[in-house]
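First up is the structure itself, then whatever we jot down about it.
All protein chains of the complex are present and in place, except for one that has been dropped.
Here is subunit A:
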């Protein structure tokens, strides 16, 4: 694998009691590329995500994030909110986690919390209403408006997030993650529950994030049409271990991958492929 890496996962292992969810997993994600993590249900994809984004502490292994300026951060040592704040890794959730009782715009303002906290002098200056904070808030609203335009939710800005349709909520969650201005965007099944038209719009959105903003994306996805269309690199997992990786074309033709998805032996899969071609 060539090119500049943003994320290096090295020998990652995660155990829950006696169960090994992820075993010695190593892969890398390249900068300004879309890397997909795929595999059948229960393969351990979301566990890998939770390790990268700090929700789990890995049992073993290293996760290294390299920033644009060459700064390296060991993600397995940071915990909790610091991964989002300091390492600039943003994520979305498999079951959408918006702030349903807040408006769409407020959701995007909360995402810019750390920037706004600094601008408000950790609340004290903001309380007396210094102009510097008002400017910062205006910039934050501008950034939010910009993202609302990109995900075509501008006319819903003042509606409660909980009132949005399912597909709109998915897009809002991506916009909210992007409002933290991340270096690496981790998406956990962004196309789940979307119809064909919405999936196509999602693919377009993710490609524009990569091409126009140069944000690196790591995604878990079951919708193969999305994965095959937009991924630059695919890592396939099954039962907690990596079984294949490569370009979409390489992965699609890999008998091990087909076997994992069909739940059959490698030989049977080979037979299926041969009879099909």
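Please note the rule applied: a contact is a pair of C-beta atoms (placed from the backbone, for glycine too) under 8 Å apart; a residue touches a chain by one contact, two chains touch by 3 or more; residues count from 1.
One rule holds in what follows: contacts and distances are computed from a predicted model.
Trainee: Not counting the visible chains, the remaining one has a UniProt entry; which protein name from "High-affinity branched-chain amino acid ABC transporter permease LivM", "RNA polymerase sigma-70 factor (ECF subfamily)", "NADH-quinone oxidoreductase subunit M" or "Cytochrome bo(3) ubiquinol oxidase subunit 3" does it give?
Mentor: Its record in UniProt gives the absent chain the protein name "High-affinity branched-chain amino acid ABC transporter permease LivM".
Trainee: Per the definition of touch given earlier, which of A:4, A:80, A:204 or A:253 contacts the omitted chain?
Mentor: Checking each option in A:4, A:80, A:204 or A:253, the one touching the absent chain turns out to be A:80.
Trainee: Which residue from A:74, A:127, A:165 or A:213 sits in contact with the chain not drawn here?
Mentor: Only one listed residue reaches the unshown chain, and that is A:127.
Trainee: Return the single residue from A:8, A:24, A:106 or A:198 that touches the missing chain.
Mentor: That would be A:106, which touches the missing chain.
Trainee: Of the residues listed, A:63, A:116 or A:151, which one is in contact with the missing chain?
Mentor: A:116
Trainee: Using the document's contact rule, name the residues of subunit A that touch the chain not shown here.
Mentor: Counting only subunit A, the missing chain is touched by 53-55, 80-85, 90-91, 93, 97-103, 105-106, 109-114, 116-117, 120, 123, 126-127, 129, 137, 141, 145, 154, 157-160, 162-163, 176-177, 180.
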